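Below you will find the structure I want to go over with you.
Then we have chain A:
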Amino acid sequence: MTLFRRARRNKQLVAGTILATMVIVLGIVGPWIFGAYDKQNLLAGHKPLGTPGNFFGTDALGRDLAARATYGIRISLIVAISVTALAVVLGMGIGLVAGYVKGRVDSAISLVVDFVWGFPLILVAVLAAASIGSGLLPVILAVGLVNTVAIARVVRGEVLGLSEKDFVVAAHAGGYSTSHILLRHIIPNVMPVAFVLSSYYVAVAIIAEASLSFVGLGAQPPTPSLGQMVSDGRNFLRLNHWESTIPGILIFAMVLSVSLIGDGLRDLLDPRLRTAVERASAK
Partner candidate 1 sequence: MRVVLRRTLTMLLLLLVSSFAVFAAIRLSGGDVTAARLPASASAEDRALFRQQVGLDKPIINQYFTYLGKLATGDLGNSLTNNARLSTLATEKIRNSLILGGSSMVVIFALGIPLGMLAAMRRNSWLDTGITSVSVAGMAIPNFWLALISIYVFSTLLGWLPSAGQGGIRYLILPTLVLSAEGIALTVRMTRSAMLENLGQDFVRTLRAAGVSERRIHFKHVLRSSLMPLISLAGLRVGQIAGYALVVETIFGWAGVGQALVNAVLRRDYPVVQLFSLLLVALVTFGNLMATVGYTLANPRLRKHQ
Partner candidate 2 sequence: MTGVLLGVENLSVGVHSSGLSYDIVRDISFDLYQNEILAVVGESGCGKSLTALSILSLQSSPPLRVTSGAVMFGGRDLLQLPRTELRKVRGKEISMIFQDPMSALDPMFTVGTILTTAVRAHQQVNKARAEEISLAALADAGIEDPRRRFGEYAFQLSGGISQRVMIALALVNNPKVIIADEPTTALDVTVQAQILERLLMLKKDRGMSIILITHNLGVVASVADRVAVMYSGEIVETGSVADVFRGAQHPYTHGLLRAVPRLGSAAKSLTAIPGRVPQPTEIPAGCVFAPRCERVTNVCHEVRPALLIRGPSAVRCHNPID
C-alpha cells in the first residue's frame, strides 16, 4: 500500500487535517469577512453571540469578536509555524553536527542541549520577557530556543544511530564525500522524525504563545491574541461567556488538529520512530 493510501486510512491524520484546514481557512478568510479587529464602539459594549453585523458578538470595547478571533488565529499560526520552521532548521543543523562529527564537539553541544531541553517553555519565555520586555519577540525567542534544542537532541540521537548503520559505513568505505553522505543518506532518514517532532512542537508553540498572552506577556494590545482574548473575557464569564469560550475553542481546535496530525504521521511513518519521539515528547 502506498504511503498516500495508508495516510487516507489513518483516522487521526484525516481528522486532524480536516480540523486544521477548517481553522486555517477561518484564519485566512476571517479578517476579510469580518473586518477590522480594533474598531472600537464603546457605547455598544458587550453584544451577544449572533447579533446581526457582529457574528460572534463584541467585547467590552465594542470590538467585533469574530474579527479579533480570526485575526488571532493568524497570529497564533504565524508565530507557531515560523518559530517551528526556524527551530527545525537550526535544530537539525545542530543535531547533524553533533551526531555526525561526534567527539568533543558533540560533548559540548550535548551539555548545553541537555540543560536547556528540560526547561519549561513558559518559564523561559517569562524570563525572556523579563529581560527584553513584553511583546511577541520574547515569545518567539523563548519558544524558538527551547524547540531548537529539543529537535537538536532527537536529531543527534538519530544521526548517531544512523552512522552505525551498514549503509552509511559502506558509503564511507566507498569514499563518498561528507556532504554527499549527509545529503543523500543521513538527512533523508532523519526527515521523518524531524517532521513528526515539529508537528508536536507547533502545538507546544501555540499553547505557549496563548498562555503568555493570557498572563499579559506576549502580544500586546491592540494586536489580538487568542490567549489575551480569553483573559479579557475572564471577568465577564457570567455575562457572556462566549468572549472567552470562542477563542478557547479555537486554540483547542488548533492544538488538537496539530496533535492528531502528528500522531497520525508518527503511526504512519515507522513504528520504530515511536520510541524516539515518545522519549522526546515526555516534556
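A word on the picks: all candidates are chains of the complex that A comes from, given by their letters.
Quick note on the criterion: contacts are C-beta pairs under 8 Å (C-beta built on N, C-alpha and C of every residue); 3 or more make two chains touch, one makes a residue touch a chain; residues count from 1.
Remember, predicted model here, so these are calculated numbers, not experimental data.
Contact annotation for this complex: of the listed candidates 1 or 2, chain A touches only 1. If you check the complex, the residues on chain A that touch candidate 1 are 111-112, 114-115, 117-123, 126-127, 129-133, 203, 207, 210-211, 214-217, 227, 230-231, 234, 237-238, 241, 244, 248, 251-252, 255-256, 259-260, 263, 274, 278-279, 281-283.
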